[in-house]
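The structure follows.
A protein chain is absent from this complex, but the other protein chains hold their places.
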Amino acid sequence: MVKIDGTSNGNSLIRVRNLGKAYQRGSQELRVLQGLNLDIEKGDFVAFMGPSGSGKTTLLNLLGGLDVPTEGSVSVAGEEITAMSAHRLTAWRARHVGFVFQMYNLIPVLTAFQNVELPLLLTKLSKADRRHHVDTALGLVGLAGRTGHFPRQLSGGEEQRVAIARAFVTDPTFLLCDEPTGDLDRKSAEEIMELIDRLVHEYGKTVLMVTHDPRAAERAHAVLHLDKGTLIEGTGKTA
Amino acid sequence: MKFLALILANLKRKKVRTALTIGSFASALFLFGLLIATRNAFTGGVEVAGADRLIVINRVSLIQPLPIAYRDRILQVPRVTAVTFASWFGGVYQDERNFFPQFAIDPATWRAMYPEFLVADAEWDEFMKDRQAAIAGESTAKRFGWKVGDRIPIRGTYLPGVWEFNLRGIYRGSRPEDDTTQFWLRRDYLEENGPAWFKGLVGWYVVKVANPDDAPGVIAAIDERFANSPWETKTETEKSFATAFVKQIGNIEFLILSIGAVVFFTLLLVTGNTMAIAVRERTSELAVLKTVGFGDTLVLWLVLGESLFLAFIGGTLGVLAAKAVAPHLSSFMYGANVFLPASNLALGIVLALIAGALAAALPALSAMRLKVVEALRRV
Partner (left out) sequence: MSIPLIYNVRSVRQRWTSGIVAVLGIAGAVGVFVAMLSMARGFKATLVASGSPGNAIVLRAGAASEMISIITVNDVQAIQNAPGIERGEGGPRVSPEVVVIAAFPLKKTGTDANVQVRGVSPRVLEIRDRVRITQGRMFGAGLNELIAGRNVAGTYAGLDLGSSVKFGGGTWTVVGIFDAGGSAFDSELWCDALVLNQVYKRPQNVFQSMTVHLTSEAGFPAFKDALTSDPRLSVQAERERDYYEKNSRALTTMITVLGTLVAFVMGIGAVFGALNTMYSAVSERTREIGTMRALGFGGGSVVTSFVFESVFIAGLGGLVGCAAVLPINGWTTGTINFETFSHLAFAFRVTPGLMGIGIVFALMMGLIGGLPPAIRAVRRPVAAALREL
């Protein structure tokens, strides 16, 4: 169940209270987020929508521990990440978050296999164990035969699937997707959304997605709009 | 380890650049190797100087002789255990440019004085039996393609005429820095067949003392013994004799250090710039690594690792190439012993690694400090 009013029944996986973010541009202060509250439970699939510059990506970055807020707090699975040191935050991120970007952001000199393996290099798993996890992940996204290929040899849709495999290969607590279908054609976008859907419904993953695409947003359990730095309910199932 | 694959993959990204950077390290270290080898050639004499040996020359001038009669008198000085003598032959073999030192020695006492020079017993016996015999050092023999049994003609300069010698043996050094360019012939043969003025005079004496600490005392005793005589002596340790000689050559160390410094500075610049460009190009990828969870320090080490890897490969190639080329410089340096021992090679590789670390320091730091949020925004 997703709530944005700051009240919760204590079951929240992700709890955000009074989140605010401002930037200094010379002598001016630019306020992007203000007094934002959010509660998300395990297994929720939430879409964030809003006009350009409304702070969607900023919100995602704060939830993923890539940025620190000016005020407020973010807690995930009981841990307050906004109070963590940069060092701990990095380790936390490796364990708990999987990112999917609009531009895939695969490393061009690594094969699909090596790209998916990247987060596992930070763990103490043996080479054999790593291989097992990577093969499973790539199989799940339907690219079992393309493990040895480089990004330049894959189509856009395939690249994004590799990116998704990389995002969940460590079995993170939740996935953050920033415009995952933004750069794809109709057909590939459908495939990607199918995949994300499966992750949520078959594997019980928690997914937070920023998108412009109404068709992608349709798949989510709840759609939230960012307006003037805070969240408002949108069309779609909520609460 | 597991991150090595990542480092290697990055280096394969722009193969030409990787090759050029390895080439930069290799050429710098090649130069380093040659410079050190040249320095070794000049200062080698100091390194190998026997701690328990003294050189006695005529006080007036190095080129003035001493009477052979001094030998017994020097032997009587307390703490002296052995005495030998030699004269500079200074002949020309085929061409003036084929320089190598030629000593007319006393066969009876020479070998024991220089235990670092190794001659097969059989060969030394032949040398003792044949008055016209000679023994050559390994590098000179190799330089001219001599074999034991060859007849070596040498045109005398101080002692005129063409002198022919039978090569009865070839000596080796027991350490890489030992001088194997010398050519030993027998003094008695020269005395028999040479001009009258040569009889009874030697070029210098070599004196062995019981213990290196005895040196100062023995030096004073010998020089005092012959003070105010027509042939005054000047005695010093072999090391100080060699050192003075090197000092005459001038600021060789300074010159070599200066060149070395310029070379290293240039290498740092070139490599540093390359690493900076490489890191700049990969900003977004480094950001991705960080989002995946790679820590700042890990990213720092990945960038450093690339540079160290290139430094190691290039450095090793460079010093090995120097080791191969060094001996060939000998003919430009009066046949001097231009050598490069393993310790110098190791030093070179260490210096290369340091250069690699320094060159990558700033780019690595900037990679470490990279803020993911800003970097991703740049995409």
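First chain written, first letter: the chains are A and B, and each begins at residue 1.
Everything below uses one rule, namely that contacts are C-beta pairs under 8 Å (C-beta built on N, C-alpha and C of every residue); 3 or more make two chains touch, one makes a residue touch a chain.
Since the model is a prediction, treat every value here as computed from it, not as a measurement.
Every shown chain that the unseen chain touches in the whole complex is listed here: B.
Residue in contact with the omitted chain (choice from B:92, B:221 or B:375): B:92. When the missing chain is restored to the complex, the residue among B:267, B:302 or B:373 that touches it is B:267.
When the missing chain is restored to the complex, the residue among B:157, B:193 or B:211 that touches it is B:157. As for the chain not pictured, it touches subunit B at residues 16-17, 20-21, 23-24, 27-28, 30-31, 34-35, 38, 60-64, 90, 92, 96-97, 157-158, 230, 232, 234, 240, 243-245, 247-251, 259, 262-263, 265-267, 269-270, 272-274, 276-277, 281, 329, 332-334.
By our rule, only the chains that are shown with their structure count from here on.
Each chain gets a centre from the mean of its Cα atoms; for subunit A and subunit B, those two points are 64 Å apart. The residues of subunit A lying in touch with subunit B in their complex are 61, 64, 66-67, 86-87, 90-91, 93-95, 97, 99, 101, 103, 105, 107-110, 114, 118-119, 121-122, 127, 166.
Across the complex, subunit A is touched by residues 2-3, 5-6, 9-10, 12-13, 284-285, 288-296, 298, 372-373, 376, 379 of subunit B.
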